[in-house]
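Structure first, commentary second.
What you see is the complex with one protein chain gone and the rest in place.
Labels A, B and C are assigned to the chains in the order they are written; within every chain, residues are numbered from 1.
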Amino acid sequence: MTKTVTLSQAQEVIAAALHRADEIDQPVNVAVVDAGGNLVAHVRQDDAWIGSIDISIDKAWTARAFDISTGDLAEYAQPDTQFFGIQNTNRGRVTVFAGGIPLRDDGHVIGAIGVSGGSGEQDQTIAQAGLEALSAHR
Amino acid sequence: MTKTVTLSQAQEVIAAALHRADEIDQPVNVAVVDAGGNLVAHVRQDDAWIGSIDISIDKAWTARAFDISTGDLAEYAQPDTQFFGIQNTNRGRVTVFAGGIPLRDDGHVIGAIGVSGGSGEQDQTIAQAGLEALSAHR
Amino acid sequence: MTKTVTLSQAQEVIAAALHRADEIDQPVNVAVVDAGGNLVAHVRQDDAWIGSIDISIDKAWTARAFDISTGDLAEYAQPDTQFFGIQNTNRGRVTVFAGGIPLRDDGHVIGAIGVSGGSGEQDQTIAQAGLEALSAHR
Partner (left out) sequence: MTKTVTLSQAQEVIAAALHRADEIDQPVNVAVVDAGGNLVAHVRQDDAWIGSIDISIDKAWTARAFDISTGDLAEYAQPDTQFFGIQNTNRGRVTVFAGGIPLRDDGHVIGAIGVSGGSGEQDQTIAQAGLEALSAHR
């Protein structure tokens, strides 16, 4: 038995992320994947980068694929660290900068959120807001 | 000036499509692309096929890429017809079965909707419901 | 909550499939994916085609992606039928000939098996043997 995020949960997560994006006035793409790494929902705000569509989806996938935030993975993917080169695997889907975070339920990863469009810090803050919306309901 | 669908409009279109999908009890994926063919929003209902994620997005892309419904394009893509082989172009993004429809405003294509998850007829009906939500506001 | 196939179950399924392949003296590739469509296990028998590695994995993925046996999907993917062109979607992963079958538990799809290496009929028979191993334990 595996728990996985529902569309309804994904929509709550995305709504909270968009709310935060508006607060800091940074248009972004937000994506949510399920426990299998498959896309559940995606939105691109008006004026957000089209290059960030893929990045938001792939950040979410990466966070679920390795059960780690993409910002943390970044540290291990630098030259002369143990996972340098991981960013070239999985046909280019692995994204190694901040903005992707696993969604957990009782410690189990049930999906992930990926945000792209602002600075690493902005994307991370927005993803975090999405994450908290899910936690608030438990 | 190019008119293009906004996120707000895409969300109305998707909400109407999901409403119709619920009415006919057929879980689906729904995607909306803008005038540039780039994804604006996507949702996958619980229990909808994971193989339909890409198809919904690519149906929407196809409908905008050629300003034609994918059901109509299907007729031209059969063996011994004039565009047979078009389904192999554009790195496989061209989708030639029903469920993708251009979104228009005063005759100009401003984006497209793509639906995947049911039969061709069901997908088409659900996409049509999304289309009508947009028209109802004009 | 989603049920998904375990490695232990996948290994039983594969062992039963290989047993059947030996009985009919047809070396094959066998793959099992989980509920998320992600590979759980794969084996290629000695002398089985290397071109069938991908096909076995993609048949399993296809059977899960659309919750249908790939032999049945074949009927809908022919010219002038409703899903003609589906074989060009999902970046070429959709495989539309016999040998992929969903694995079910109480009616829910928990993964899929894909077999490639023999004729369509042989692949189907071998996949069916894998399927039955899982059912026998419930």
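Basically, a contact is a pair of C-beta atoms (placed from the backbone, for glycine too) under 8 Å apart; a residue touches a chain by one contact, two chains touch by 3 or more.
Computed from a predicted structure; not experimentally measured.
Participant: For the chain omitted from this view, which of the shown chains does it touch?
Facilitator: Touched by the chain not displayed, across the whole complex: A, C.
Participant: In the whole complex, not just what's shown, which of A:Thr4, A:Gln26 or A:Thr62 touches the removed chain?
Facilitator: Answer from the full complex: A:Thr62 touches the omitted chain.
Participant: Which listed residue, C:Arg44, C:Arg64 or C:Arg93, touches the chain dropped from view?
Facilitator: Within the whole complex, the residue contacting the unshown chain is C:Arg44.
Participant: For subunit C, which residues reach the chain that was dropped from this view?
Facilitator: 6-8, 10-11, 36, 38-46, 50, 53
Participant: For the chain that got dropped from the picture, name the residues of subunit A it touches.
Facilitator: Where subunit A meets the chain not shown: residues 36-37, 62, 64-67, 79-80, 82-86, 88-92, 94.
Following the convention adopted for this analysis, only the chains that are shown with their structure count from here on.
Participant: If I superpose the C-alpha trace of subunit A onto subunit C, what rotation angle comes out, expressed in steps of 5 degrees from 0 to 180?
Facilitator: 180
Participant: Approximately how many whole Å separate the CA-defined centres of subunit B and subunit C?
Facilitator: 29
Participant: Please compute the C-alpha centroid of subunit A, do the same for subunit B, then give the distance between them in whole Å.
Facilitator: One centre to the other, that is 25 Å.
Participant: Which subunit A residues touch at least two other chains?
Facilitator: Expected reply: 36, 38.
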